[in-house]
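Shown here: the complex without one of its protein chains, the others still in place.
Presenting chain A:
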């Protein structure tokens, strides 16, 4: 089957400024694609290009196997939810939801039936006769979703739909959107700058920076095997530790040395015996530096480090120390005895370690 969405060599310029450079991405039916990246990296522009709201400067775009490069938004069989919700201010909720059907000349009976169904699905029946101005942020968000759902399109597009909600509501709606995706089996493209949202929702993530795709992959791939330093730093919270280190070959194994603030460097061996240049940046997730006691893995290597800061976070306690001249975070048990200023044995699990070239920032292993 043809991919539901295929973007080929897409470029977008505003005058002389290149906003999107050579974008290639495709998704299958039922995929939940999340475009994630810092603000200003071109996510909304890409989404607008997919919707046909912005003309593209180069490349091609297919939806459902059809070339849609020069097709107007209304004929692309898409629905879109906007960051500001963009509800029509003078229309009631019901009219907002049915406007698209009305414009397309769908008969009143069908309109009513679909409105009823969507209103029930999103639990907004009591709001149908209100104007958008009389709704809370969360309610507006639901109505905007309703307006998209009622259209039953090939492809849903979301532009940061949760970013205007407060933290608690955002988490609730996130779960609801995920449930919606599972129940409908619909194909979605979702833009966010929030990497947690990206990780929780996506079946496929596109990480962007400065109009260029940095990596495409499943959430697990992105998390475990970031393609470069930018992705490693951007995805995950607390962020991956990126520690400058030296490597050498020793007895056929790869040895890694990390400078400590005081005393000798920490010496670790790479479990996979990777072939590495002398200078590398070591990428270790905080959860891979843990209490020695909590680790059953054989390849965890224990080293002592002086703790600078202890940050209890409820379920876990994060400790910060200095390694290779950088702050490094480790994730310990909530009951840990670690104290600031005291040396603490820590187990380094290099099973999922990433290595990056310091000059290019690209992944080495």
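Observations
As a convention for this text, a contact is a pair of C-beta atoms (placed from the backbone, for glycine too) under 8 Å apart; a residue touches a chain by one contact, two chains touch by 3 or more; residues count from 1.
Criterion: contacts and distances are computed from a predicted model.
Hidden from the displayed complex is a chain whose UniProt protein name, among "ABC-type sugar transport system, permease component", "Cytochrome D ubiquinol oxidase subunit II", "Dehydrogenase" or "Copper-binding protein MbnP-like domain-containing protein", is "ABC-type sugar transport system, permease component". When you scan A:51, A:162 or A:319 for touch with the missing chain, the hit is A:51.
Set against the missing chain, the residues A:90, A:218 or A:362 yield one that touches it, A:90. Here the missing chain is touched by one residue of A:1, A:16 or A:103, and it is A:103.
As for the chain not pictured, it touches chain A at residues 48, 51, 53, 72-74, 78-80, 82-84, 86-91, 99-100, 103-104, 132-133, 135, 140, 147, 151.
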